[in-house]
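Please read the structure below before turning to the comments.
Removed from the display is one protein chain of the complex; every other protein chain stays in position.
Each chain gets a letter, A and B, in the order it is written, and its residues are counted from 1.
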Amino acid sequence: MLRLIAQRLQSWLNLPGETGAVLPALAVMLGAALLAFVFIAFFAGPVTWWERRVAGRVMSRIGPNRVGPQGVLQWLADGLKSFLKEDIVPAAADRPLFLFAPYLFFGGYMATFVVLPFGAHLVATDLSVGLLYLIAISGLVVVGILMAGWGSNNKWALFGGIRSAAQLVSYEIPSAFSLLAVVLATGTLSMQGIVRAQGGWPWEWLLFRNPLLFGMFFVSFAASLAENNRTPFDLPEGESELVAGYHVEYSGMRFLWFMFAEWGNLWVIASLATVGFLGGWQIPGVRPEVIDQSTGWAFAGWQALSFLVFAGKASMLVLFAIQIRWTLPRLRVDQMMIVCWKYLVPLALLGSAGVLVLVALVPEGSPVDWFLRAVSLGLGLWLIIAYVRKARAAYLADREPYRRLEGKDPWYPPYRLP
Amino acid sequence: MVSALPPAVTPGNPGGVRGWVGHIVRTASSILEGLAVTLSWAFRRPYTIQYPDKVEVPVPETLPEAYRGILEVDLRLCTGCLQCEKTCPIQCISISIEKGEDAVRRLTRFDIDISRCMYCGLCSESCAFDALAHSNQFEAARQDISELTLHFVREPVPVARHKAGEAPPRRPRGEILREVLPGLGPVMSPPARDRRAGQGDPSSGEGKP
Partner (left out) sequence: MRFDAAVVAVFLLTALGIVGAAMALGRLVRPNRPDPIKNQTYECGERPIGSGWFSFNPRFYQLALLFLIFDVEIALTWPVAAVVRSWVAGGRGVVAVVEILLFLAVLVAALAWLWGRGDLDWIRELGTLPPPGKDGERGDDA
């Protein structure tokens, strides 16, 4: 996509040959990067508000509702406040490390957007080793965390940084091995290739390809949550023991970059899971070739539609991650290691091996293949039905005492926000 | 997830393959259980009352009579005995009394630094004339900490010398405070005042939403 725009720009500007291609290409790349940043800002900001609203409802509170209608502008107020705050650097800190850590943290995060496909052709560049690149480049974040932890010269920060690094590198193993199953099933490392190997309908998704991949999705998602330091794996910043972890000493805007990347990372988690397991941007009933061959406004329309499909799936996963955060308690550090090395890693290893065998033995479209798909679809449906039924039972079980307390109807659907 | 790791299973003893699978199943099912509970709360009315502007009755009015809010002093009753100043464990009250040419003792200063006051109530207990008492007000957030030093004496006032039983009644709670602490809202809404005057039972807490 970017290459195409760059070429168009070059011919429009009438720049000659090899050297003439550099400037428009760079301009287009810069534009894409800025666009990605704008997207991050308009995702990470509102998602902090949304997370707090969800947290409020889970705790029977209201959540922020003062700034703007329903408090939607809360994130702007928070950002502005951070912007105007003093940037305190502790006297004892290692100044260069301390000052540079947020740069690496945010840089490592934003570099993942190079390969994230937002739509049929909406991707900065479709690297042939996209998935590997994604895993590798997020290693920069670990460096940023270690820099922040060590540079602060603070005991909490060092503990938090070391723990965080230990957690991030540990959970990279199950994450990578569960994605290995995806690679085995699709036969490619390119993000767009993985999406194109799936289809629009749920039974064409990798999630419902076979029961093993169904399980791998949860392993991968759990590992992703841990890699983003989200609850239940947020012990690097466990308030009760480490105050805030590696960013204890940070304040104002410098602190905001950490939070910015951390919330923005929700999108990366959700995108990765969507691309790997939920069919990415594939529109149900539309083959990708149709999109490729369309031109003009139809092309743009397909891009928009595929983006909407992708954003819809990713948003559901973001909501899911937020709900998990307000459901599960934080793990202890030894439990965190146990969950990773003794449960997720063996599960991911066995799962990938199983997927490999299935890929080799069961050709696509064969009766056994369809049987496996039916089984996993049934598993998914059963899970959803059990979830809804349990939620209903939980609601009904607590209803009477609540009604007596309030004297009002306890039923309060989410769209009726105070 | 924590509950899925029962105490019998220590890191050194995973409990065999059966135990291992059991842990995973328990983890998955308990997470599902937990998610269902949190989802069910999404459909419930939030229980919080939106303080301060969406409460039905101003919060100070719902407080019991013995509530120790910000201190206020009724200078018509103060005899200048300085008991409160001496009792205060953190010396947040400072009083000066001057004797004029007409041999009348006058209060020239009665300051209370409510930013330091810890609301222990010792001063109001020691006040034998009911001049110093706690109001029912507590919302005194200000931009500058110096605004929190209350100056009750505007111009020197002679100290009180009432005979027993002749002292004027104390002014309603919070009224004096409103004069010395600008920006404090109305101390009592008219309906609440009527209710309180009529029923004479201020601590019933009926105004609680």
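As a convention for this text, contacts are C-beta pairs under 8 Å (C-beta built on N, C-alpha and C of every residue); 3 or more make two chains touch, one makes a residue touch a chain.
Every value quoted in this text rests on a predicted model; they were computed, and no experiment measured them.
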item	value
Among A:Thr125, A:Gln293 or A:Ser366, the residue in touch with the chain that has been omitted	A:Thr125
Contact with the hidden chain (one of A:Leu180, A:Met216 or A:Ala391)	A:Leu180
Contact residue for the chain not shown (choose from A:Pro284, A:Pro329 or A:Pro346)	A:Pro346
Contact residue for the chain not shown (choose from A:Pro46, A:Gly68, A:Gly107 or A:Pro202)	A:Gly107
Where the missing chain touches chain A, by residue	2-3, 25-26, 29-30, 32-34, 36-37, 83-93, 102-103, 106-107, 109-111, 113-114, 124-125, 127, 131-133, 135, 137, 150, 152-159, 162, 165-166, 169-170, 172-173, 176-177, 180, 183-189, 243, 248-249, 252-254, 257, 333-334, 337-338, 341-342, 345-346, 349-350, 352-353, 356-357, 359-360
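What we mean here is this: only the chains that are shown with their structure count from here on.
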item	value
Contacting residues of chain A [partner chain B, same complex]	54, 56-62, 65, 218, 232, 323-324, 326-329, 331-332, 334-335, 338-339, 342-343, 347, 383, 386-387, 390-395, 398, 402, 405-406, 408-414, 418
Touching residues on chain B, where the partner in the complex is chain A	1-2, 5, 11, 14, 20, 23-24, 27-28, 31-48, 50
